[in-house]
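Here's the structure, in structure tokens; my notes come after.
Of the protein chains in this complex, all but one are displayed in their positions.
Take a look at subunit A:
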Amino acid sequence: MEGSRINRALLEAATGCECVQVHDLYATYPEQMIDVSHEQALVFQHDVLVFQHPLHWYSCPALLKSWLDMVLSYGWAHGDVSTQLAGKSWVHAISTGGADSVYQRRGYHHFTLAELLRPFEQSARLCNMQYLQPFLTQATDTLSDTALQAQADSYAAWLKELAEGDGPPVVESVQAEEAQYLEPVRDVKDI
């Protein structure tokens, strides 16, 4: 956080929202050990989980991954009888250094963000949660301070709508996926 311009601005915006409880994992667990029962209680109290993070190696930072590993345990978050999280929403607020154009089949990173984030989408499905369209802050390397402020403002507005049940659409990419895999040549034009 200390060195992060983008995520600090976004976090400040989130902190300003009454309807949002900010839970800074790196501040709470500097030793990267997670208090599972405390976290599960927190998750249980809320309807929407927003994971705000930069994209690290096409995924989330290590502590968030660790959080998923520990907190979403078998028998609580998923498994035959577990319905603790059913109906809750799972959504990411992700920042990337590159613009959207580099996350393209012919772009520098070769995969779309939607593709890269599919492990999260499936994780949400496994927990019977709704996986919503992420909030993206892209091309942060060239983002001006004014543009960043505007982005933070729209983040706050996005969070407010989310809390009022007026959030982004649910992502259901399974069918689209099948179609794309059947015709790989066409999807270049599509995206």
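Keep this in mind: a residue touches a chain if its C-beta (ideal position, glycine included) is under 8 Å from a C-beta of that chain, and two chains touch if they have at least 3 such contacts; residues count from 1.
Here is the rule we use: contacts and distances are computed from a predicted model.
Chain not shown in the complex: UniProt lists it as "Kef-type potassium/proton antiporter, CPA2 family", one of "2-oxoglutarate ferredoxin oxidoreductase subunit alpha", "Peptide/nickel transport system permease protein", "Kef-type potassium/proton antiporter, CPA2 family" or "Amino acid ABC transporter substrate-binding protein, PAAT family".
Considering the whole complex, the residue from A:Glu12, A:Asp35, A:Asp100 or A:Asp141 that touches the absent chain is A:Asp35. When the whole complex is considered, the residue among A:Leu126, A:Ala157 or A:Val174 that touches the unshown chain is A:Leu126.
Looking at A:Leu68, A:Ala99, A:Ala139 or A:Ala163, the residue that reaches the missing chain in the full complex is A:Leu68.
Considering the complete assembly, subunit A touches the hidden chain via residues 31, 33, 35, 37, 68-70, 72-75, 78-79, 122-123, 126.
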